[in-house]
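I have placed the structure first, in the form of structure tokens, so that the comments after it can refer back to it.
Only one protein chain is missing; all other protein chains are in place.
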Amino acid sequence: MAKGIMYIDGQRVPFDGEPNVLSVIRKAGIEMPTFCYYSDLSVYGACRMCVVEDERGKIETSCSMQPRDGLKIRTNTARLLKHRRMILELMLASHNCSCTTCEKSGDCHLQELAMRFGVRKVRFGDSREETTMDDSSPAIVRDPSKCILCGDCVRVCGEGIGMNIIDFVNRGYNMRVAPAFERTLSETHCISCGQCSAVCPTGAITVYNEIGRAWRAIHNPNKRVVVQIAPAVRVAIGEAFGLPAGQNALDQLVTALKLMGVDEVYDTTFGADFTTIEEGTEFLQRLERGGPFPMFTSCCPAWVKYLEHENPKYLKHISTCKSPMQMFAAILRDRYAEKDREDGRTTFHIAIMPCTAKKMEAARPEFVRDGRRDVDLVLTTQEVVNMIKESGIQLPQIELESPELPFGLGSGAGVIYGTTGGVAEAVVRFCLPDKSKNVLRELKYSPLRGNKAIRVAVIKVGDRDVHMAIVHGLANAQKLLKEIEAGNAYFDLVEVMTCQGGCVGGAGQPHGMKQDKADRAEGLYNLDRMAPFKRAERNPVVSTFLQNLDAEKRHELLHVDYVKE
Amino acid sequence: MSNGISMERVEEIIDGYGCQVHHLIAIMQDIQAEYKYLSPAVLERIAQKLGIGVAKVYSVATFYENFSLEAKGKYIIKVCDGTACHVRKSQPIYNAIREYLELEGKQKTSADGLFTLETVACLGACGLAPVVTVNDQVHSKMSPELAIDLLESLRKEDAANA
Partner (left out) sequence: MPEMNRERLEVRRVKAKRALSYQKRQILLCAGTGCIAGGALKLYDYFQEECARRGLDVYVGLTQENETEDVTEPKGDGVYLKRSGCHGFCEMGPLVQIEPEGILYTHVQLEDCDEIIEKTILKGEVVERLLYELDGVRYTKHSDIPFYHRQHRIVLENCGTIDAEDIDEYLAKDGYVAFEKALFEMTDETICKEILDSGLRGRGGGGFPAGRKWDSVRKQPKGKKYVVCNGDEGDPGAFMDRSIMEGNPHSIIEGMLIAALGAGSDEGYIYVRAEYPLAVARLKTAIAKAEEMNLLGDHILGTDFSFHLNVNRGAGAFVCGEGSALTASIEGNRGMPRVKPPRTVEQGLWARPTVLNNVETFSAVPLIIRKGSAWFKSIGTESSPGTKAFALTGNVVNTGLIEVPMGATLREIIFDIGGGIKDGKKFKAVQIGGPSGGCLTEEHLDMPLDFDSLKKLGAMIGSGGLVVMDEDTCMVEVARFFMNFTQNESCGKCVPCREGTRRMLEILTRIVNNEGSLEDLDLLEELSATISETALCGLGQSACKPVQSTLKYFRDEYLAHVVDKHCPHCNGRKKVLQIDPELCKGCGKCMKQCPMEAITGQIRMPHVIDTEKCIKCGACWGCCPFGAIREE
């Protein structure tokens, strides 16, 4: 990696291993505008906004420029500003500028840069063919009229997630981003991970907005609105209100929800503790029975969907456990049936999730019982942010209130579900016979934690070496499957999270870069450290509950069979 | 079978290229050479055999001008609109053929399914401009009248064969 000094607008800036000049410029405190640059994805170089001028007056994009010792560049010459304004004007000319009513308004990168560069007039008319909106997916909405063809979604869907559901279609002025045959998303194998919407700089791909349904339920006196909050939400929601990434805002969130009119607020970590115990038990049973291995985790609905569509032969490998959200919901529904009968209200269950795929999961037929969904509505972190803002609540300034008992209690193991490696670690904590603190410390420094795409660990359970793999980013999981298939690797337990970083990097979270995701994960580990108990089986509510559950009911509430006939 | 396309033959072509992704373009060219177009089922099959997303196959197919995703007429008429042909008035020829075939809007194939009209970037036969090809056979120094005569004779020929 190159090291040296370069000159940016006359300022000496040292560089050390930065992949391109753009990163060095940003390091120097200059916010270089880009649309198509994401450090996690390949360099695309299409928006041409990050152009810089060298000494000889040559103009080049900084995203594709190598830092060189002694390199002198300028970032804001008259020519560059003129070009950036022209590029923005050209983009706006082909953009559906119905900004005030746009889902992305206020958060739109195009809007922001147009404002920043003072583009006040568009001298060209839009002559593109009319497009139609695609709201067929349960998770995301595509509005091609707002697409600026930066290709971020195409690359994240292909490179990051490995699904390649959307791609460029046609070329030149007729180029679009669309699924094959310009089908709607529901006609494709889209797994609803929503990462395309997370990287979209404009309103071309947005999360399916269900705020209206939430408000209607909250304002309906006949409905008892009961909320569960996923682990990853608490360490990210504060970012929208100026708190640093990773800071726990769960208690503020509970207060805010109550202020908005929600009846009861609980914690999904409660459900996660059930999952840990059930999944751990299942794994120990598989160890006894000899398979099938590898056992895959089942918490990530996008991952499950992927196997269903693209690799059904592995469905029998997937744990039969429902996800924490669905376990929680099933128990809640079961417990509240009587309550509903008594006071004549219906329980309306909302799950606040970092994830768009959870919207898809909640609608799966397996989770509809007696004609009712266990989870009535899934809201993403960002949707809840919008609701809080709509209510005028200043999140950092309000009182703290904990989630209520009994369903508000969870272990430290349940909290770390929100980051990559968390589920595996929770299960290992359960499976290991040694319950000492030492074990926890050892696990902390094992490959179960970290940010590498594929992490491998061997952990002794009893006298057996358990081979584990932790993988995040679905494309990496596909690579791992190929390795397994080719016989190059063997694993007993594999944790898969579709999104980079696990749930903290979910598409329902406020927009964040790699570092934000790492900070959120750190926040979760801190919460684990402060938790009164670290193991799922130590959760008194959960263990009492399980003791009073017969096997049949236990299976009905907590397990699901994804294998199709 | 779908629209006269034999999936066995399609697979044979793909296998002929060893199911290698970098032969995607050649595979589509060969299939189109036989069936004149690529149906959705064909693209799906290619994606499946090559182990890539169908969106990628569709993306590549729509990038290159030569791939047709719609069924074509028996005779494919291409009017060259390269510089030399353009300067020697190829546009009126195109217009005359359009009118003769009663093509409207984006329609490229005549209602009887006999002719498909396209323009083509320079064929490199500039010395013979303006040039029209029928199923890749070059007809040189055309005029609107000659072009219509040509189409009429093809139509007669087809009727005689039928």
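When the chains are written out, they are named A and B in that same order, and each has its own residue count from 1.
Here, a residue touches a chain if its C-beta (ideal position, glycine included) is under 8 Å from a C-beta of that chain, and two chains touch if they have at least 3 such contacts.
Everything numeric here is computed off the predicted structure, so don't read it as measured data.
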Chain not shown: contacting residue from A:117, A:168, A:283 or A:430: A:168
Touch criterion as defined above, residue of A:47, A:245 or A:329 at the omitted chain: A:47
Touching residues (missing chain, whole complex) on subunit B: 21-26, 28-29, 59-60, 63-67, 81-84, 86-87, 89, 120-129, 131, 136, 138-140
Missing-partner contacts on subunit A, residue numbers: 43-48, 51, 59, 61, 63-66, 79, 82-83, 86-87, 90-91, 93-94, 123-125, 127, 148-149, 151, 168, 170-175
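Note that in this section only the chains that are shown with their structure count from here on.
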Partner subunit B, residues of subunit A touching it in the complex: 158, 163-171, 179-181, 188
Subunit B residues within the subunit A interface of the complex: 40, 43, 47, 52-59, 62-63
